[in-house]
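Structure in structure tokens, see below.
Yeah, one chain of the complex is gone here, protein chain that is, but the others are all in their spots.
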Amino acid sequence: MKRVLETKEVSGSPNWLTTRFEELIKWVLQVTRVDKAVNWSRANSLWPMPFGTACCAIEFMATAASRFDFARFGMERQAFSPRQADVLICAGRLPFKLAPVIRRIYDQMPQPKWVISMGACASTGGIFDNYAMVQGIDTIVPVDVYVPGCPPRPEGLLYGVLLLHKKIKGESLLDPALRQEQPLDERGLRLPPETIDEISEPFGNSVHQFRSA
Amino acid sequence: MSNRTVELELATPGVDAAGNAVRVPLGVEPELAGEHMLVNLGPQHPATHGVLRLVVELDGETVVRVIPHLGYLHSGFEKLGEYRHYNQIIPLTDRTDYLSPMANNVGFALAAEKLMGIAITPRCTVLRLIACEMSRIISHMVWLGTTSIDLGAFTPFLWAFQERERIYNLQEMWTGARLTTSVTRLGGMMADVPDGFVEGLRHFTRTFPRTLSEIDRVLTRNAVWVGRTQGVGALTAAEAINYSLSGPMLRASGVSYDVRKDKPYLDYETYEFDVVVGEHGDVYDRYLVRLEECHQANRILAQALERLPAGPVNVADPRVILPPKSRAMNDMEAMIYHFKQVMEGVKAPVGEAYVGIENPKGELGNYLVSDGTAKPVRWRIRPPSFINLSALPKMAEGHLLSDLIAINASVDIVMGEVDR
Partner (left out) sequence: MNASVDALRATFSTAIGRAVESCGDTIVYVAVDRLRDVLSWLRDTPGQQYDYLVDVTAVEYRDRERPLEVVYQLRSLERRVDLRVKVELDPRGDLTVDSVVPLWRGANWLEREVYDMFGVTFRGHPDLRRILMWETYAEGYPLRKDFPLRGRFSRAEQVRQALTANPEAHYSMEELSIADGFAELPEDMKERLRRGERGKLPHSE
């Protein structure tokens, strides 16, 4: 205990008392593993908010059905009300008309909350690089796990859920940034416009896909 | 309090000079002089079968008016189709009606082949028919499962999805994908069926009726089911025709129109099956029609498996069908054909073609207009769910809110096709 308290002592500094207090709390929490208990309970009872739009929603339903059954992984009850949900699973493509809806649903979820972007369309816009499609929901809501596939197999979605479990188990209660709400800025965007344009650019070098004839 | 009657002209902003709302004449005069409620259902809602938004004006529990809002899944398919070669559009068709993807693939391929004047091989014809009927079964199983959940019965959902998993196994065996199959190509199929497929499907046709009869036993004479579906959302035959309904919605209202019998494609006229026609046009009749259609689809599948002929599955036209890779790598001519098809696409002659097939939801039409290039000028999907859904206000007004859920479920919509 003495060693820990000696490392950051800067006497005379205005913050030294709070720093030492934080060190003490961190040590206590490490020893009693509150973090681990909280993360374990959060990860193993993630109630999904299925924001199912298109084909991925059908694979999501198949994952919920008896063959693959994600209730084994703690997702026992699909919370159709965002107020009672932990993880928003965006399963399917997201057109611009639906964008304010998912943002509102995300804002209505209480902390702690996570987002799984299921499928290629939710992650990047998929094969729909056109006027109507949001090129990835991360332009609108912060995403924790991306599950690629068109649609991802149920095993793929389960793997994504397990990755989220791993991510949650690595979290710390003392990190305030994790549980902070990230509202939209005054322009109504989550990311700066240049970033949105950059991540929405078509990739690959096929110009044929934009040529009409 | 007096009844409120108001007028509205279109193309006004809805607000008059004094700043008061200019209202629409109500079709139903309110009996109670109380106020109505405006309730928003969706677009995120467990019972709207996708991202459908219903704005409902309620007088207590009675639906006075329902205004559906679509477009929450509009993906620009038809615009994308103008920028893709015909074979590149096949994967797009999977994603419109994602509950019965192989039927969409077949529908588009038939339209493109009609446009180009390509005749497919006998084996391909039977395989495409098998694909369509498999799709019919899986689509109706989703419908059955989700409708029972909406009306409170959870178990048929699990049974129905288990049957779907068996068909998914077969689809995966054939195409490599459970859901986004892209099974057809111009002039043929993506691949021939592998060993074990025919036996697997035969086993399915033998055991599937057992599940259907279990579901039948649980639902058909169930007092709750009958009480919630009989007499609800009825449409007469004349109304159904005037609303351009198709598929089980049309047949449940007593109109004996099935594209497979009346405008046959893929040799459907040589198969023995019944067209299932209802009587009252309510939700219960639609349920019975779809349940029986599963039996008929099973019957057709059994016949198709018996008559599956040997032979090539693709036409022997190298301008349309990609040569096998071994030849493309070794033979100059085959390499050139491969190059031209992949880089330039298959050019269609100038003209247009419309082909309608009997999708599980109704008549799925593909209207292709070509100007002689490899990419269509216009690809129009005639969406059965979109047109069937337009009758929802007519069916639901006057019923209770819980009936609205049952009626919405009975339309069997898939928003990917409604919004395209």
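Labels A and B are assigned to the chains in the order they are written; within every chain, residues are numbered from 1.
Keep this in mind: a contact is a pair of C-beta atoms (placed from the backbone, for glycine too) under 8 Å apart; a residue touches a chain by one contact, two chains touch by 3 or more.
Treat the numbers as computed from the prediction; the structure is a model and nothing was measured.
Considering the full assembly, A:Asp197 is the residue among A:Glu155, A:Glu181 or A:Asp197 that touches the omitted chain.
In the complete complex, the hidden chain is touched by one of A:Val34, A:Ala71, A:Leu162 or A:Leu189, namely A:Leu189.
As for the chain not pictured, it touches chain A at residues 96-97, 99-100, 103, 129-132, 134-135, 139-140, 184, 186-189, 193-194, 196-197, 200, 210, 212-213.
Although one chain is not displayed, chain B still touches it through residues 8, 10, 12-15, 19-24, 26, 35-38, 55, 57-58, 65, 67, 69-71, 74, 76, 78-80, 83, 114-115, 117, 239, 241-245, 255, 257, 262-263, 351-354, 356, 363, 365, 367, 369, 371, 377-378, 380, 382, 386-387, 389-391, 394, 419-420.
Criterion: only the chains that are shown with their structure count from here on.
Note on chain placement: the centre of chain A and the centre of chain B lie 33 Å apart, centres being C-alpha means.
Chain A makes touch with chain B in their complex at residues 51-55, 57-59, 61-62, 65-67, 78, 80, 92-93, 95, 97-98, 101-102, 105, 127-128, 130-133, 150-151, 153, 209-213. On the chain B side of its complex with chain A, the touching residues are 43-46, 50-51, 71-76, 79-80, 82-84, 91-92, 94-95, 98-99, 142, 157-158, 161-162, 164-165, 168, 178-180, 371, 373-375, 415-416, 419.
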